[in-house]
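The complex appears here without one of its protein chains, the remainder shown in place.
Note that the chains are named A and B in the order they appear, and that numbering of residues resets to 1 at the start of each chain.
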Amino acid sequence: MNIRHAKTFLLGALALGFLVSVAASHFNSYWLFITYDIAINVILAVSLNLINGYTGQFSLGHAGFMAVGAYTAAVITNQFGDLNPFAAGAVFSGALLAGGALAAGAGLLVGIPTLRLRGDYLAIVTLGFGEIIRVIFQNMQGVGGARGLSVAHGWTDFFWAFGAAAAAVYVVAALVHSTYGRGFLAVRDDEVAASAMGINPVRYKVTAFVVGAFFAGVAGGLYAHSKQFITPGGFNFMQSVSIVVMVILGGMGNTVGVILAAVLLTLLPEFLRPIAEYRMILYSLLLVVLMLARPQGLFTFRKQGDAK
Amino acid sequence: MQKFLAPIQHARGISLIAAATTLFLTVFLTGCDKPASTPGAATGPIKVGEFASMTGSEATFGQSSHEGTLLAVDHLNAAGGVLGRKMELLMEDDQSQAGQPATVVRKLIARDGVVAVLGEVASSRSLEAAPICQQSQIPMISPSSTNPKVTAVGDYIFRVCFIDPFQGTVMANFARHTLHLKKVAVLTDVKSDYSLGLAKFFKEGFIADGGAIVAEQNYSSGDKDFSAQLTALKAVNPDGIFVPGYYTEVGLIALQARQLGLNVPLLGGDGWESSSLIPIGGVSLEGSYFSTHYSPEDTSAAVQDFVKAFRAKYNETPNAMAALGYDSAMILADAMKRAGTTDGAKVRDALAATKDFQGVTGKITMDADRNASKPAVILAIRDGQFKYVETVSP
Partner (left out) sequence: MTELLQQLINGLALGSILALIALGYTMVYGILRFINFAHGDLFMLGAFAGFYISPAVAAVLPGPSLGSGLVVLGLAMLICAVLGVVIERVAYRPLRRRPKLTVLITAIGISLFLENTGQLVFGATPKKFPEIIPVYPVLKFGGLSITSSQLIVLGVTLLLLVALRHIVLKTRMGMAMRALAFNPEAAALMGINTDWIVSFTFGLGSALAAAAGILFAIVYPSIDPLMGILPGLKAFVAAVLGGIGNLPGAALGGILIGVTETLVAGYLSSTYRDAIAFGILIVILLVKPSGLLGKKEIEKV
């Protein structure tokens, strides 16, 4: 997706989001809420794709950033009572941005250790960070601890969810395809060669973590205002893994593929509900078979340069 | 990375997205909300939804609760159904995963058109579903979520279990006045809101009765080693230890306490009640006490029939969660019968008016906050069995 098309996509998605949110009351509320899940998962997958796919890092702690954003946004909006739509929009956007900003701060914290680590060590450290964030929230009595936090406002709607998703897609696509952003790919493809060419890998890696974490935080805020109840347990290792699976399924570094994978993996479980007890088994098998048969992802058709 | 700029690849990507979007919009445009209840149409089965943690980390609780609920529906249908119609239970698994209850309860209400929702053991997951039931004006009955906040969500949300303040206080009084304990230590499961709530009200009650809480330690559900916490508790020489956890950990806690030479009574709540508690804890549990809903020695027909039917169907003794799951469905059916309809608002009114309903877990009356008000039973563990000690009325 190059920039020109990214802009079209952004505008199109915003327009569609607005139209659907106006007509929302005519839709089946179950499917409508599934679309919010889709948008949230698109944001999570696309932002993780910047870290894992484009920059060649490996984060298994994306749910931790999501938790930071979710709790921050929820604490902010819980300070307000019922507001008129305009004020609600202002508060909500502020809360989402604040959640994203704090998550970005956490991303900076996690990004720094990545300077010394790579591959599976990095994966395990990010997993550790994710778990530590979860344990911290579990012990923060001010936000309910293990008992969880009720979110007063269900402000997430089609417009907000898809607006944010379009913005995330746009920013990531624009960033990666800018002259500056070529550096992400260079760092991924060959870090040593990249630094020999005057690219500062440290800066790119940390940037990827910060931007990726920001959008994960925004997604967390949307999640909190869609489900209206959050617990630390909801942002566990499994949640991180499911985001990683979206990126893998779509193809690392393939924005379009990752979006499709996020949509597919949100809808598929809904259709598999009749065989719920086998669902997780199928899911894990899918993961293994995918790695064996199509490690480049379902939606990547042309062979990529060897990504390490 | 050239592939991104390649026009063909690119066009394919965009068209894939467009196709997916179109397909998706078609799917949900075609399915408007089913009317939740169709009062005039008294044909076909009555659809009741249930959401439970059938898989995932808390599957053992969800499965027990579901077994009880299912047995209740069997019994109701065998006795001719409700309002002359069969009751159909639509169960959705929430995988013990936050975020799922909101989705599955929306599905049950908006897509399947259930007239009532039963569910969850964990308060955190009930709290996710409750606002949706409230907004849709669908009565929801939680079998065993003890956090007081659950029913505070709105006037359509009920429960059939104790709430934390009652059970915590009952055990505090029992420890202080019947067992004459002065110094008690508390060992809480910090991952479980049930445990945290029970611990809080036990501590308040015990201190109000003139006792002292001499030490507090924590663990997380899933832990197997408690020796560090128990050694720290032993150092302060308590007269007893309050362990408001689930049977999944209590057996090992008892075992390790005795191994460390900590031979004081352990006290707990209804989370202990399970046939898998004593096999694991063994003799280490002797002399422990816990509060729960009914005694297996209870000779009342309601209890004995339930235990017998449950054993016949599942080949195991029902635990507290199964009994509460059973009562949640029974009390809903009772309210529907009294309301004479499945209409949400009328069933809600009938549920709120429930008085002295004879359930398996005791005589249930709904109080003004839609919490079940019913007596608690205190059981002792002696000779490897649960023995009745006393009944405490609210």
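Assume a residue touches a chain if its C-beta (ideal position, glycine included) is under 8 Å from a C-beta of that chain, and two chains touch if they have at least 3 such contacts.
Here the structure is a predicted model, which means the values were calculated and not measured.
Asks: What are the shown chains in contact with the chain that isn't displayed?
Replies: Every shown chain touched by the left-out chain: A, B.
Asks: Considering the whole complex, which of B:78, B:235 or B:368 touches the chain not shown?
Replies: For the chain that is not drawn, the touching residue is B:235.
Asks: Considering the complete complex, identify which of A:167, A:202, A:241 or A:272 is in touch with the unshown chain.
Replies: Of these options, the touching residue for the absent chain is A:241.
Asks: Touching the left-out chain: which of B:135, B:276 or B:358?
Replies: Within the whole complex, the residue contacting the unshown chain is B:276.
Asks: If you put the missing chain back, which residues of chain B would it touch?
Replies: Missing-chain contacts on chain B: residues 55, 57, 59-60, 63-64, 190, 217-220, 222-225, 227-229, 231-232, 234-235, 248, 251-252, 255, 259-261, 274, 276, 279-280.
Asks: Hey, which chain A residues sit against the chain that's not shown?
Replies: 58, 113, 116-117, 119-121, 123-125, 127-129, 131-132, 135-136, 138-139, 192, 241, 244-245, 248, 277-278, 280-281, 283-288, 291-292, 295, 307-308
Everything below uses one rule, namely that only the chains that are shown with their structure count from here on.
Asks: Taking each chain's centre as the mean of its CA atoms, how far is chain A from chain B in angstrom?
Replies: Roughly 32 Å separates the two chain centres.
Asks: Could you pull out which chain B residues touch chain A in their complex?
Replies: Checking each residue of chain B against chain A gives 1, 3-6, 9-10, 12-14, 16-17, 20-21, 24-25, 27-29, 31-33, 54-56, 92-93, 95, 97-99, 102-104, 106-107, 109-111, 123-124, 127-128, 131, 147, 149, 190-193, 196-197.
Asks: Where on chain A does chain B make contact in their complex?
Replies: Touching chain B from chain A are residues 1-2, 5, 9, 16, 20, 26-35, 37-38, 138-139, 145-148, 150, 154, 177, 185, 223, 226-231, 233-235, 238-239, 253-257, 259-260, 263, 267, 270, 273, 276-277, 279-280, 299-302, 304-305.
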